[in-house]
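Below is one structure, written out as structure tokens; comments come after it.
Missing here is one protein chain; the remaining ones are kept as they sit in the complex.
Chain naming follows the written order as A, B and C, and within any one chain the residues start at number 1.
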Amino acid sequence: MILVLKPKTEEDKILELMKTLENENIRVERTKGVDYTILALIGDTRTVNEGSIESSGIVHRLIRVQEPYKQVNRLFHPDNSTVKVGDCEIGGKEFTMIAGPCSVESEEQLLAVAHEVKKSGAKFLRGGAFKPRTSPYSFQGLGSKGLELLKLAKKETGLYIVSELLSVDWLERFVEDVDIIQIGARNMQNFSLLKELGRTDKPVILKRGLSATMEEWLMSAEYIISEGNKNVILCERGIRTFENYTRNTFDVSAIPMVKHYSHLPVLADPSHATGLWWMVEPLAKAAVVAGADGLMIEVHPNPAMALSDGAQSLKPETYRNLMNEINILLDRTGKNAEELKQ
Amino acid sequence: MILVLKPKTEEDKILELMKTLENENIRVERTKGVDYTILALIGDTRTVNEGSIESSGIVHRLIRVQEPYKQVNRLFHPDNSTVKVGDCEIGGKEFTMIAGPCSVESEEQLLAVAHEVKKSGAKFLRGGAFKPRTSPYSFQGLGSKGLELLKLAKKETGLYIVSELLSVDWLERFVEDVDIIQIGARNMQNFSLLKELGRTDKPVILKRGLSATMEEWLMSAEYIISEGNKNVILCERGIRTFENYTRNTFDVSAIPMVKHYSHLPVLADPSHATGLWWMVEPLAKAAVVAGADGLMIEVHPNPAMALSDGAQSLKPETYRNLMNEINILLDRTGKNAEELKQ
Amino acid sequence: MILVLKPKTEEDKILELMKTLENENIRVERTKGVDYTILALIGDTRTVNEGSIESSGIVHRLIRVQEPYKQVNRLFHPDNSTVKVGDCEIGGKEFTMIAGPCSVESEEQLLAVAHEVKKSGAKFLRGGAFKPRTSPYSFQGLGSKGLELLKLAKKETGLYIVSELLSVDWLERFVEDVDIIQIGARNMQNFSLLKELGRTDKPVILKRGLSATMEEWLMSAEYIISEGNKNVILCERGIRTFENYTRNTFDVSAIPMVKHYSHLPVLADPSHATGLWWMVEPLAKAAVVAGADGLMIEVHPNPAMALSDGAQSLKPETYRNLMNEINILLDRTGKNAEELKQ
Partner (left out) sequence: MILVLKPKTEEDKILELMKTLENENIRVERTKGVDYTILALIGDTRTVNEGSIESSGIVHRLIRVQEPYKQVNRLFHPDNSTVKVGDCEIGGKEFTMIAGPCSVESEEQLLAVAHEVKKSGAKFLRGGAFKPRTSPYSFQGLGSKGLELLKLAKKETGLYIVSELLSVDWLERFVEDVDIIQIGARNMQNFSLLKELGRTDKPVILKRGLSATMEEWLMSAEYIISEGNKNVILCERGIRTFENYTRNTFDVSAIPMVKHYSHLPVLADPSHATGLWWMVEPLAKAAVVAGADGLMIEVHPNPAMALSDGAQSLKPETYRNLMNEINILLDRTGKNAEELKQ
């Protein structure tokens, strides 16, 4: 950590601050610039109380040098980490396809999609049993029955199942019933939920919050991992910007950037990123070539009748065609490509 | 709701969509423009499935005419609503002052602040027992002990107490112990928590999410009210933008705008809005003259020793001086001023 | 255009507004909903005075149905348009590569890059003679001498040249000297400059403004075209968001979206989008598979000595390797791929 002190700070105040810091086992090196004095803080500064330093009244700027995350930081863990689910290894050599309807609506709907996406090569079935909807008047999911249907689909198809958890109340049930727990964008900073997930060993897909910086996203992953659960998978799903032709702005840069700073696997969800089915293809491909470890895609047997997110759902045959395109890309480039050097 | 159909849509597809809608008890009026055909949907369209309409493939744009919120909408409830806590009426004639430390840290700290802010005219004491921190390595609050100290402070000073709830697990305890439950920005769309709050009758301060539109904020209020709890108070606390000289951008426009669309009381939190104590004064005053019903302000006996948010906390004497300034403003303008007509 | 009137608007005021509109040759169709009355305005509403309608005091919301752009709108021009420069056709079958240094710095530098990028297949050489820098103390470009060097490089290599114009003062000279005039993000809404460009027939690359919506971007293209110059090429280069790990957020969705609404060719500039050389590769590939018609990429023989944008410039050999990757992608997918149907 670096402290830039205000110009003309009195010597005794500088000494007082240095002493306070040294009492916290921080070594302080002082440099006198033209207008500013600089203090470099050496040691483990992650627990240093920033607010207290700032309120000393003599600090012009406080600059963190270390990233605030440690366990998710590639600096301390240079190799990619992977998350195992049965015979699949997310973040490993194989590209991960997760597909299925936004909401579980009925046995017919779910099984139809499950069989179809399996045929097109998906290993994971997604489906919401509890839906976080902006409006209390919108369909909120089938709840417990939705989970039962997901288990049935797993039994019938062998697909692993992924579903979104909204509340600690249902954690135990989810740990039992699903293969991967999804944490949605709106709960990315629901810290009490993250801590509880950290006390299980269940794989977690942590979606990026609507306005979360990559640093905050990684800090939320750190919450889970710091409690003991290392099975965290990140998922980019679009951020909120001023643009309104698209529902969100798909931040494709986040894929290589987060992989640069962290060793965790990174997926992309092109369906939520724009909210339009015909944008799924270009964004899915963009994610593949930018280095994503997998994709989550919404598929519905009849989008016009979907109880949620119909506008962004692919029909099963469209999904199949998309997978052909993606397999061609994966062949030639994509996640296993070597990075350019210069 | 208005549907703008794609140019050259075939007649039979239009008729099919109209029929589907009419089966949902929606009357449809059709207008032929130069390039586009327009369908006006008449009736209660709040429950219409937008995704399903969009995925019909013939809709160019879907435009909501009605605001999606009903119970919080001033259209159906023209008078200001107020929330009673003991002898106070938030949103009523008196301006509401809520002050106290970011976190409850100790008996000495809390009682010192409580006595001071009471002397300066506050009726409510704020203090965090459970803290939502970006980093798992930061101070997370005293938890249960924090609640005990808040009750003690209430007993000693008669101040009503306000504290932030992070998880449904603690809801029962909060309903018993505190006078107003605060829902922080990061939980504004924690819908399962909102629903549970809606089943109590405890007053709730609902802070605006970091990247929540005013419409989403009002929809989150609607979640609470639609379950039965009408005691909802909104609080603007800054939004996330590209600007980085301030931690957040305080959206002062939100105060008159949300009061325009809704009948709920609106507070402002200038401390979180920028994260800098010396910005609290201008922003607090701006909120007052823009029509806020009250303020939440962080006060700490020794900001340099605060375990959280020291940089934005006022010392008790600064708070007293600020209150003098605000009382002058309230005398002459502010929440009870008449609006301009033209 | 659709007008949603305020609830309980008096009949005579509605009639007055309808009459005003009909005097402007707009046909008005009226629909009575449950809470709102709706007026659909039929005819060419692009020139209707929105402010005047809104200030009538009876309009709750004004909704444009038609896009405000006409000449760039794919609705009225379904086929892709292309821009010819010598034997190249931007937006046509061939993918367009524009490469070169951020700034023209010297004959040696420019010729070295020009020969290298030509060898790697570029047809266009970019290089700034006038640089728009945030700071008045930064290198502002070689000016006139930079243009001379670009012409020399063209003579030596046969590459077409692209350079950024900052001011109307230099328009005549640019029309003479360069093959494509680039308008940078900061001048995207410099309307007097756009109008003057519209009066030439010189090809123009119009970069998206830092916070320009796609609609505003297309409206700026409309400015040029409405004056007569149809040779407009769009270029996505990243938008401003809250994220700060990247300098800008590359909006890959803009590529398919702008091609959906408009017939103009669309390029991408991955160098400016993040400001980091090692991000150029994943973003360049993402742009290719998302359907871009070409790329602009910064290349410098010695990035560490570059007078501007060194951090985002590729070395010539890195550029060559990138082009190999891109050619593989173009073989199998990319701009000439067929779109999925569903």
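Definition applied: contacts are C-beta pairs under 8 Å (C-beta built on N, C-alpha and C of every residue); 3 or more make two chains touch, one makes a residue touch a chain.
Bear in mind the structure is a predicted one, so any value in this text is a computation, not a measurement.
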- [ ] Determine which one of C:Ser308, C:Asn321 or C:Gln342 touches the chain that has been left out.
- [x] C:Ser308
- [ ] For chain B, enumerate the residues touching the unshown chain of the complex.
- [x] 211, 213-215, 239, 241-246, 249-257, 260-261, 273-274, 277-279, 281-283, 285-291, 303, 314-315, 317-318, 321-322, 325, 328-329, 332-333, 337, 339-342
Task: Positions on chain A contacted by the hidden chain, ascending - done: 2, 4, 7, 29, 31-36, 38, 40, 42-44, 61, 63, 65-66, 75, 211, 240-242, 244
Task: Hidden partner chain, residues of chain C it touches - done: 46-47, 49-52, 54-57, 68, 130, 132-139, 166-169, 186-187, 189-193, 195, 210-211, 216, 219, 222-223, 226-227, 240, 277, 303-313
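Quick note on the criterion: only the chains that are shown with their structure count from here on.
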Open item on the list: From the mean C-alpha coordinate of chain B to that of chain C, what's the distance rounded to whole Å?
Closed with: 39
Task: Rounded Å distance, chain A centre to chain C centre (Cα mean) - done: 31
Open item on the list: Give me the residue numbers in chain B that touch at least two other chains, ranges are fine.
Closed with: 211, 240
